[in-house]
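Missing here is one protein chain; the remaining ones are kept as they sit in the complex.
Here the chain labels run A, B and C in written order, and each chain numbers its own residues starting at 1.
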Amino acid sequence: MSRIGVFVCHCGLNIAKTVRVSELAQFAATLPDVVVAKDYKFMCSTPGQEMIANDIKEHRLDRVIVTACSPLMHEQTFRKVLSASGLNQYLLTIVNIREQVSWVTHDIDEGTAKSKALLNGAVNRARLLAPLTSRVIDVNPDVMVVGGGIAGIQAALELANTGRKVYLVEKNSTIGGHMAQFDKTFPTLDCSACILTPKMDSVMQNKNITLMTSCEVSEVKGYVGNFDITVKQKARYVDHDKCNACLACTEKCPGKGVSEWDEGLVKRKAIYIPFPQAVPQKPIIDRDACTYFIKGKCRLCEKVCEQKAIDFEQQDTFSTMKVGAVIVATGYDLMDTKPLVQYGYGKYPGVYNALEVERLFNSAGPTGGKVTMRDGKEPQAIAILHCIGSRDKNNYEHCSRVCCMYSLKFAHLFKEKTSADVYQFYIDMRAAGKGYEEFYNRIIEEDVKFIRGKGARVAESADEPGRLIVEAEDTITGKFIKLPVDMVVLSPAMKPRADSKDLARLFNLSTDKYGFFMERHPKLAPLSTMSEGIFIAGVCQSPKDIPDTVAQANGAAAEALTIVVKDKMELEATTAMVNPASCCGCQNCVRVCPYGAPFFKEDKGVSEINEALCKGCGLCASVCPSSAIIARHFTNEQVLAEMEGLMEF
Amino acid sequence: MSFEPKILGIACNWCTYTGADLAGTTRLQYPQNLRVVRVMCSSRINPSFIFKAFQLGADGVLVGGCHPGDCHYNTGNLYARRRLAVTKKILEFSGMEPGRFRVEWISASEGNKFAEVVREFTEEIRNLGPQTKFKIS
Amino acid sequence: MLKKTTVQKLSDLAAGLMEKGALIAPVREEAGHNFREISDPAAVDLDFYNTLLSPKSVFFPHTEDFIRYKTGASIAEAVCVEPDIRPTVLFGVRPCDVKSFEIMDIHFTGTGKVDPYWAKRREAATIFGYAFDPNTPADPADFYSTLGIGAADPEGSDVFMIRKDQDLLLQAVSPKGEKLLSELPSLSDASADDQKYFDGTVAAGRTFKTRFTCVEAEPIAKKFEDLFHNAAFWEKVSEACLSCGACTFVCPTCYCFDICDETLFSQGTRRRVWDSCMFTDFTLEASGHNPRTKVYQRLRQKISHKYSYHIRKYGPISCVGCGRCTRNCPVNIDIFSIVNEAMKA
Partner (left out) sequence: MATSFKQIEENLKTEAGKLLDAGKVSMVLAYGRGYDEKHPLPYVARSLADVDGMVFNEYCTANLARYLVRYPRGTKIGIAAKAADSRAVIQLIQEDKVKRDDLVILGIPVYGMKNAKTDEAIDAKTTCGLYNPVIYDVLLGEEVHGQPVLSPYEVLEKVEAMGQDERFAFWKKELDRCIRCYACRKACPMCYCDPCFIDQNKPKWGEKSPETGGNLMYHLTRFHHLAGRCIDCGECSRACPVDIPLYLFHKKVAKECEEMFGQAAGMSIDEKPALINFRVEDSDKILE
């Protein structure tokens, strides 16, 4: 037997105008287990709340029903009243007779009748409510940042500066990411290295940051506040604890590898640091290029290393970090444009992709900053083709957002470094951003030719061997253009890292169809994910430029902080649980849960739910054929009882 | 006396229930035949809820969820879509008038759509008359 | 008193019986013949081997309401449901099924506590037994002769019927039967020839053999007691058992029930509903403990109850060999074969 109190709010005339509130209270009093039923002008006012609190005490109420506005409005208000009166807050039921009754009808009879039905359902449901307690868990104060590009660096530094311990995990042997490859940054044209390398060094110097290069996440266990993340340290074959970064080894090494940093435009050694400002400044051995690993002898590096740091026997090792939150900032790849055979990338030496061109401009690049092509000549005419693979239903539907701007930057740099004619083939110019439109206007002034039309094909010139012809339709004049040039620059689509889906699986993130990580809410929670405690920043979420990436990184750091600043956190109370006696071991729950909360206990043949991961959606309860799953606060019995109550009148 | 149908609504907390609130906030008028049960997600809806609703005498059942792709829990409504589609086929094959069960995706900002759907559905149920097939008397 | 009519005039007889009260007789249905209350005399159909469901439901319906109440109200306000008791003729019951009433009587009236629902219905009923044809082989599932039941035993019936070609011979067995027969104008008196045929058939019925094995109550009761802990035996014979309730629901001597409360819109009914010892939740206790979680434990219970505990407690075997459980088992499990196997084990 329950002792239910029903409190009907007039909300001034908001409710009372189309619902006979006192009649409703009288009706409530006739319902089984209702021991007190009252109506009052403003239930949410202080006297209203006090009335409820008094009645809880006086009538020893164990359930409270507030018949008023939407629960989305004042559920929290009244829950606090219950808590303060020593009653579990989940024993409150709100009946929404304002938004869903009084405001949507003019007929007081209809309004009163519907309110009675709703109230009857609520009484039925209230009887079956159970007190719920949120579980409180300890929170690990440390954070892991996955990805050492500008987003990861920024987030790690922000967090470390608040005193948090941060694990910065980077797949490559240096941090810096794509930004380290750039020469200048738009629209200000400041030198990329000049603004990035100090940050990279700060990471190295920061005592709160554990920098883990050549590392990959291999397993993620646990939940918000308590993740156990296993990281694979890939063998570097150089003991970085012993190495003093003299780099004598890299001078003597006879091996030849392909420089990733220079986009394959030049060779590097087999034992190498990717670029002069790399962090850490310590080399690794590229197994595939190393003479010793290929032929079984050489070991020159070992001979010249005074520190005895070379270790050909080194193996991959695994270590597990405990952290409270994670920021994933794994960045992007450029789309491989080879399959787009119409552009001749990989076929004609005069066709470059955007990152290769970045390297050509760079003084530390393959050409020492001179714009010379693969044949060593300086181009006389250059075409920059926008939207290669982007805004393209056959490849990537999205706009990659940065290509217009970096293409303008390229145009400027070409003009600065060569005497070539520069042509932009574009669909639309998109220059939304602070100073971007101004930059666009500036480039127009620099005698760059803009052709509004997507580059359709690049072919070899029949008349002038070695030259290329760009074909396009100029959509302004409607004319079909065949433009002879020496150099073609493709601006390919940005796509998520090739392994983003693996990472999504590890961290239980959802991705869009291309593999970009999905945010929890596109507008109101752009940095959170559906996995509590895991945040995203930078291009792994969607294409964006450096300022946006940095802003996101700061935001993600702040979001992560909101979790790890607390020693303890409350978990959702309205979670699901499994009644093992009814579980038939079908594992439907395990298969459907987007959060990985249910898991199967092979030895017992039943499922269990990790309540720390559960968000209380109830999907598992509805796919459970034997009703073994109890979705707290929305149990089958509670829903059925409410339905029966609603249909009775 | 004219026939006043009883319609059971089951609405997800994040979209349709909020959309229904918005219909109220903007003072849209719609018939009072609908009684809404709030659940957290349309995927919470057990198919047996629908059968039960008809047994309890509902003349129509309206399920509301977030638009596919907008589910607060990511994929809940994508499961719900399949499960409720099968529920509908089962109802139909058992002899229940197909018009008595409807699923609508109504977002939190679609107060208008909510009111419109309720008006339309109530009218349709009114035309179908009382549901007697499943009702336990 | 031996009376007669013809099969063609069966509906006249049925109409006559309907004047005396409710007539419950075999009618042809989708899955086979069943006893139903007759509203159209022409629906009575004696062209059947045996009914699909046993006639026990006439006295012990699948669902029986006891009380009605309002949820939340005091128990004092609950109302007893008076059973609908009318004079009834139960027509066309095979001898083995007639025998089953006698066994069921033990439970519903014979143990000192009288179940008023069963007792009143039984009291109000006149039973017209109906002989199997001893000249036709029995259904391969039947084994009533093993249990000492003849194909044409009139005992236990009020009136006993034997088919003689197109004639139907009706012999009064009890005074109640005699009174009723005398009040039926559609019947004519039978000849001495008919009497001879009737007596001959009864006698032939007593030597008629269905599947047969020698079953004596005492040794078999002992045998199953000894086998109780022989899990290997029970696991083997239950390997195919699905643990559904088909056998128990068609059985004329299974009498287990559950008491259920059914509520709708604050109106409640407390009712008795058949239950089956083959169901997992039959022995599920409130604590969650279940003493019979395994299929073999449940099958052991069902068979031992019929062939051992029942003998020890009440005397007779609680089985009449009607073959329904065997015929209706989805996987062809045969209780007779299990009993045989047990005796050999």
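By definition in this document, contacts are C-beta pairs under 8 Å (C-beta built on N, C-alpha and C of every residue); 3 or more make two chains touch, one makes a residue touch a chain.
From a predicted model like this one, the values you see are computed outputs, not experimental measurements.
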Ask   = In the intact complex, which of the presented chains make contact with the chain not displayed?
value = A, B, C
Task = Return the single residue from A:L91, A:V623 or A:M647 that touches the missing chain.
result = A:V623
Task = Have a look at C:A42, C:A73 or C:L242 and name the one touching the chain we're not showing.
result = C:L242
Message = For the chain left out of this view, which of A:L87, A:L509, A:M530 or A:V592 touches it?
response = A:V592
Query = Among C:D158, C:D194 or C:D334, which one is in touch with the chain left out?
reply = C:D334
Remark   = Note that subunit B touches the chain not displayed via residues 47-48, 51-52, 55, 68-69, 75, 78-79, 81-98, 102-103, 105, 133-134, 136
Remark   = Logged for subunit C, residues touching the omitted partner chain are 29-32, 52-53, 62-63, 140-141, 211, 239-240, 242-246, 248-250, 258, 260, 262, 271, 273, 276, 279-281, 295, 326, 328, 330-334, 336-337
Request  = Mind listing the subunit A residues that contact the chain we can't see here?
outcome  = 513, 582, 584-588, 591-592, 600, 602, 605, 623, 625-627, 635-637, 640
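Convention: only the chains that are shown with their structure count from here on.
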Query = Which chain lies the greatest distance away from subunit A when centres are computed from Cα atoms alone?
reply = C
Message = Closest chain to the overall C-alpha centroid, by per-chain C-alpha centroid: which is it?
response = B
Note = Ranking A-C and A-B by C-beta pairs in contact puts on top A-B
Remark   = Cα centroid separation, subunit B vs subunit C, in Å, comes to 48
Task = Averaging only over C-alpha atoms, locate the centres of subunit A and subunit B and give their separation in whole Å.
result = 34
Ask   = Which parts of subunit A, given as residue numbers and ranges, touch two or more other chains?
value = 644, 647
Request  = Would you pick out the residues of subunit B that each touch at least 2 other chains?
outcome  = 56
Key: subunit A - residues contacting subunit C, complex   = 32-33, 581, 644, 647-648
Query = Which residues, counting only subunit A, touch subunit B once they are in their complex?
reply = 70-73, 96, 98-107, 110-111, 113-114, 117-118, 121, 510, 518, 530, 574, 592, 594, 615-619, 621-623, 631, 634, 636, 639-640, 642-644, 646-647
Task = Within their complex, state which residues of subunit B touch subunit A.
result = 6, 8, 17-18, 20-25, 27-32, 35-41, 43-47, 49, 52-53, 56-58, 72-76, 79, 83, 115
